[in-house]
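Note that one protein chain of the assembly has been removed; the remaining protein chains are unaltered in position.
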Amino acid sequence: MDFGPYLLLASLEGAVGAAVLALTAVGLSLVFGVMRVVNVAHGEFYMIGAVVAWFVATTVGTHPALGFVAALIVAPLVAAIIAIAADRLVLKRVNYDPEATIVATIGILYIIQQAALMGYGPEARPVEPPFNHRIALPWYDFAAGEWFYPWGLGTTSYKLFVIAVAIVLLLGFWALMTRTKVGLVMRATQLDWDMAQAFGIPVDRVYALVFGFGAALAALAAVLIVPIQQAHYLMGGDPLLLSFIVVIIGGLGSVRGTVVAAILIGMSDGIISVFFTPTLAKIIATMVVALVLVFRPQGLFGTKAA
Amino acid sequence: MSAAQKSLALHLGLIGGLFALAFILPTYHHGNFARIMVLATYAIGYNVLFGYTGLLSLGHAMFFAAGMYGMGLAMQYGGVPALPALFLGIIAATILAAVVAVLALRTIGVAFMIVTLMFAQTGFLTILYFGEWTRGDEGFVLQQKVRQIAGLDLSDPMTRYLAAWVLFSVALLATARMMHVAFGGVLVAIRENEERTRMLGYNVFAHKFAAVVISGAIAGAAGAAYGLLFGYVGATFASVQYSIFPLLWVLLGGAGTTIGPFIGALFMFYLIDYSSGLTSAYMLIAGVALVLLTLFARAGIAGEIKRRWAPWLP
Partner (left out) sequence: MLKKITDRRTLLKGAAAGGLLAATPLASRFASAQSDAPIKIGFQQHSTGIGAAYGRWYGRTTEAAVKKINGEGGINGRPIEIVAEDDGTDPKRGAEVLEKFANQHSCDIAFGTLFSHVVYGSAPAAGELKLPYFVVSEGHHVASGALNRWTMQPGITDVKSQVAAMAPFVSKNLGKKVTMIFPDFAFGHDHRDFFTAAIEAQGGEVLEHIAIPPTETSFTKYFPKIPRQTEVIYHVMVGPGVLTFVKELGEFFGPSRPEIFGFIDSLEAVDMSSPGLEYLEGTYFWEGMPRYAQASQSAHEKAYRTAVGVDDNGASLSDSKDVSTYAHMFGCWETLHTIKAGMEYADYQGPQDRQKLIEAIESMSIMPESAAHPQGAKVFNGRTHQTFGHQYISKVENSKLVLAHATSIADTFYEDEVDYTKMSF
């Protein structure tokens, strides 16, 4: 494939990855920002989203679109309920102590993973996309001065849909945080816990809400991706690592930074793969991000040290 | 007895007890303890950085693996005998730790955690990338006949147990001694309050650097020994979960205590071993155990003992 079309293709693939990553990472960033909790089980809420989507889609067996829409509602709810239960039963009781929450969420990670293995099984299972058409993309040939369809350059309508939905959801999230009372309360709690409490904000309930909301965002991202990738009980590992990276690079607690970082990392994963053999590309991409952190430890948009 | 005498007695008692167990334990547990002592050494290395200096690394598998591959590749392709290969492994881990320290110590807190994680991920992928030599994820076997030091066959259960015991004892006594002298005090001071330590005139970076290097070297020694004693070198040991294990062992046993890493490794090993006999859902049991521990014994096992009954515990 020629360089230009290849770059476009890789960028498109990167954009799908970035869209899903942004949603997942914003959830983590919210939890991190407001609660100061390193939620190692975040990837498992993502996995729950995918698994629930499979259950819903196979139960509502009439038309794939119907199952998909049902999954979009049910999966985040289930993830949120489990997350809120985890917050009430465990995190609250250890007073959100940083080290204790890391161990506790590792424990929760194992519990959720094993429960999924027992209840759902070890197979990777697909969910049918609500719609899916292959779209061949044109490219401009400068020498001949005309548009043409290069070999292999294409995407699917569903992938474009994922990008669009992610953008809408992120805008919605931004509006929620900046334009509503709920958002105001969350931001206030993030800025100053004591002050928020002094002003009568029920910090306990805000924490439960935030933890549930963060999990729901991860689950939502998974519902979007599961028609492209499959639901599998070990699928939570990668999004967890990537989300952490994105949250740090974006600057702790900065939603805008998180989104920009997700786009940077998602896109660079696609684009670097154009220039190197696949594994070498992964090594380089990982190293580059690590070095960005090393030389800009406060993240790209953060102002204070982590 | 003074606290110092008590702690010396404790360490010598543990070491003596483990020596005696070499001749008492039934075969199966004899083998397990040999493994646990090497893994506990890994955890001791981790504890130097995490427990004492307060730096949470999620990338220690790269040091463990550097020791293992430094040793294994030298033996497999260089024909280096076991003992020098062991030291090559430790040197490899030490150099890697120095490089990582210079870069990663520019960050703190969660960023340090993520940076070490990403370096380790790079290390893991590098092992796969050079699959021609490393044999990637499959790894390679070190044949029994080359696993000998001074005519002692390390695949023999008793020799292996004692070799693991020597490694563990050296690591335990060395770190206990380190925490007894001024250097260890500075590490703890950095953990408690980095700013104040700096203002007191200590070179914080130099101490943190030393902590990463010592921690990496001990982890590397454990990795090299594990490969040598059990005859297998593979990329699995460089994967993320092997970075999480020492964190869990140390937290379970008690971070910042000398015997915590051993207790944690022992506890976790048998927790999984027994529960896997009861149910295939043993990770569920491990998960529940972790949650319960954070709820009811936050400081870890040795940490709780220290808090409740034995404040002198080192």
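So that you can tell them apart, the chains are marked A and B in the order they are listed, and the count of residues begins at 1 in each.
What we mean here is this: contacts are C-beta pairs under 8 Å (C-beta built on N, C-alpha and C of every residue); 3 or more make two chains touch, one makes a residue touch a chain.
Nothing here was measured: the structure is a model prediction, and the numbers come from that model.
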Hidden partner chain, touching residue among B:55, B:125, B:250 or B:313: B:125
So one chain is hidden, and I want to know which residue out of B:45, B:67, B:89 or B:234 touches that hidden chain in the complete assembly. B:234
Suppose we count only contacts with the excluded chain; which residues of chain A make the list? 1, 5-6, 9-10, 13-14, 16-17, 64, 114, 117, 121-124, 126-129, 134, 136, 151-152, 154-156, 227-230, 232-235, 238, 270, 273-274, 277-279, 282
Absent-chain interface residues of chain B come out as 26-28, 31-32, 35, 125, 128-129, 131-132, 135-144, 155, 157, 230-232, 234-237, 273, 276-277, 280, 282-283
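What we mean here is this: only the chains that are shown with their structure count from here on.
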Where on chain A is chain B touching in the complex? 32, 38, 90, 93-94, 97, 99-104, 106-111, 113-115, 117-118, 237, 241, 244-245, 248, 252, 279-280, 282-283, 286-287, 289-291, 293-295, 297, 299, 305-306
Given the complex with chain A, which residues does chain B contribute to the contact? 56, 103-104, 106-111, 113-115, 117-119, 121-122, 125-126, 128-129, 240, 244, 247-248, 251, 255, 281, 283-284, 286-291, 293-295, 298
